[in-house]
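Every protein chain except one is present and positioned as in the full complex.
Just so it is clear, A, B and C label the chains in written order, and each chain counts residues from 1 on its own.
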Amino acid sequence: MSEAITPLNGARFEGLATIEDAGLTGMITLRGDLSSKEVKAAVQNAVGLDIPAQRQALSGQGTAVLWMSPDELLLMCPYAEVAQIIAALEGALKGQHFLVANVSDARTFLHVSGPGARETVAKLCPVDLSEAAFTPGMFRRTRMAQVPAAFWLDEAGTFHLICFRSVADYAFNLLKTSALPGGGVGVYG
Amino acid sequence: MKHYSAFAVAREALRYHMGWERAWASPEPKKKYDVIIVGAGGHGLATAYYLGKNFGITNVAILEKGWLGGGNTGRNTTIIRSNYLQDPSAAIYEKSRSLYETLSQDFNYNIMYSPRGVIMLAQTEHEVRGYQRTAHANALQGVTTEFISPARVKEIVPIINLDGPRYPVLGGLWQARAGTARHDAVAWGYARACSAMGMDIIQKCEVTGISRDRGKVTGVTTNRGDIACDKLGLVVAGHSGHLADMAGFRLPIESVALQALVSEPIKPCMDCVVMANTVHGYMSQSDKGEMVIGGGTDGYNNYTQRGSFHHAEETVRALVETFPMVARLKMLRQWGGIVDVTGDRSPILSKTPVDGIFINCGWGTGGFKAIPGSGWGFAELMAKGHSPLCDEFGLDRFYQGRFIDESVAAGVAH
Amino acid sequence: MLILTCPCCGVTGEETEFHQGGEAHLKRHGPGASDDEFHTYMFAKENPKGVHFERWRHNNGCGKWFHAARDTVTLEVYGTYPAQTLEPPQDIRDAITAKRPGWTWRDFA
């Protein structure tokens, strides 16, 4: 089978922050009753993580569970494991009302890191990204300039940012422009 | 009424302009009128003017809760065009445009109608087909328009950037006889003419109630007392729903804020109006030199004459891209107006469930250009009970599903 | 620039994250309805100067629809609540009456 290629194909830019293609990542949309024990168990056994609280992200080793909406999660996992994890989920949820869909190829996944990360993103998203307001583990779906985006922050201060695949170039260039040298705002980081 | 002319100005100059009389009177309301028009904006004043001029009905009062011409007449981007797709729209807007051409002379008041031409840019293949369709329709409607090439667009608007990275200009719908006018002057000219016919323009007079008797209108209650009338015309744009409520019926309209802004004045650099619907912006240059810029409406019901900043942002973005020359100009002033938008984005000129009450509303973002035609048709409707210009714009169309949809040709009605 | 709080995901965000979807609590009239009922459902809008119940979608967010009670003159937001309801909840109505004594649900002409 041919080699899968991400839309940004490893692109990287270093400025006030480092913008880089996070590479091929498995992403699975799971819609269902997030409060049910079946879903809890299915997720636990699929990626070894709990159901995150509202607007939270739980991460493990190469895995994460993101709270998308009251009845939707996004499961992150190694790209190669998507098929088996989907099979596991569908098996575990048999008889339930749910929806599982592979969206690994429908998204572009970026890392924004370095001291300028918060400011770089704050130039594009109408979200309070101060250290006090936006802390690691929080997950935010919002607007990045003119496209929808979602992101969370890890302990190392790196933004894990997801957009639709088709606007990968736009998203990358936005972040790159925001991170151009000389554009430091001087309020965060 | 003193005649206006260069000679009169010169003569007055010798007496330091002490001899000028009032442009319009400021009378106390009478107890009763044949016709009361609520709303002394362009449409209301024009209705009164043609009631007098075309039908000899001059026992008319025009009631205005604020100052005449203070609503959308004084807040719009003054574009006048008639390159509409649907027959009924083309008819009333073209009537309007042709009346505009001679309005200064009719009034003996210079409203500065400037037939400088309007281009609607086609920036997608779909828009190209849409505007070609409009051009065909216009030819049969007696509206002179043509679909022009990018090269011709560039010729007419040298400052335009034809091949923007996002939406190249693929052509445009060009109406050479379209243009702009001085918006305040239109209201003032009509007011002066109405006053001269003996009509009463009563400002700072707010209608607080509408009295009916057995399904027929008998008059209005205002902050300046009760005033009786045989016929009542509601011409209050964004506040129509509110007035209809008083009369006991509901309208298929919603009121939203439309925004506009002007740049600082610069020397002439653009001698026509350019509308770019794909990127939601349009621009012309006022005689003072300001770039007059309009954009879209807010997406929610709103009665504040303000808008959200991000709409101005979207518009400015588009224009900086389309006209790189404006990049280093500055925004001088930003404002909003309340427009009433109907279920099919076309106006309502109609009888109402209440006998004797007529309503003229729903012009959305397209009201200014329609003022004379709307007044002409609505006056006929009020005087005779029907008018070819208005008949298609009745309230009944929403029951029958007989819509007049202008958005179909990608022609957003600005 | 409005601020709204999405009752579905709890985000308090600016207007640009949301999209207004017209009047709320309309009763759908399908086949069998009279012309009058259907017209009212489709077109006769409340459009009040004052309290307006409207639909919003958190389109740059959790994607859920919800309802808001908002004043169209002051732009004050009395509250937001889930779309899965036929009438505004009591606490919202109380919040409104507190601000506008005499106001009652469906008091328009």
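In the analysis below, a contact is a pair of C-beta atoms (placed from the backbone, for glycine too) under 8 Å apart; a residue touches a chain by one contact, two chains touch by 3 or more.
Definition applied: contacts and distances are computed from a predicted model.
Taken from the listed names "Nickel ABC transporter permease", "Nitric oxide reductase, NorC subunit apoprotein", "NADH-quinone oxidoreductase subunit M" or "Sarcosine oxidase subunit alpha", the protein name that UniProt assigns to the chain not shown is "Sarcosine oxidase subunit alpha". Touch, as defined at the top, links the missing chain to these shown chains in the whole complex: A, B, C. When the missing chain is restored to the complex, the residue among A:A4, A:A53 or A:A80 that touches it is A:A4. Checked against the full complex, the one of B:G52, B:G130 or B:G219 touching the unshown chain is B:G130.
Touching the omitted chain from chain A are residues 1-7, 24, 29, 31-32, 71, 97-99, 101-107, 119, 122-130, 132-133, 145-147, 164-170, 173-174, 177-178, 180-183, 185, 187. On the side of chain B, touch with the chain left out of the figure occurs at residues 4-6, 8-10, 13, 16-18, 20-26, 66-70, 74, 87-88, 90-91, 95, 101-102, 104-105, 108-110, 112-116, 123-126, 128-130, 132-137, 139-142, 146-147, 164-167, 179, 182, 184-185, 188-189, 203, 263-269, 279, 285, 287-289, 304-306, 308-309, 312-313, 316-317, 319-321, 324-335, 388-389, 391, 397, 399-403, 405, 407-409.
In the full complex, the hidden chain is touched by chain C at residues 1-3, 14, 21, 28-33, 35, 38, 42, 55, 57, 59, 63-65, 71, 74-77, 83-84, 99.
Throughout what follows, only the chains that are shown with their structure count from here on.
Looking at which two chains touch through the most C-beta pairs, you get B-C.
As a whole-number value, the distance joining the C-alpha centres of chain A and chain C reads 32 Å.
By the touch rule above, chain B contacts chain C in their complex via residues 239, 241-242, 245-246, 248, 250-255, 299-304, 308-310, 343, 398-399. Residues of chain C that touch chain A in their complex: 8-11, 13-14, 16-17, 59-64.
For chain C in complex with chain B, the touching residues are 1-2, 15-16, 19-20, 22, 35-36, 39-40, 42-49, 52, 54, 70, 72-73, 75, 108-109.
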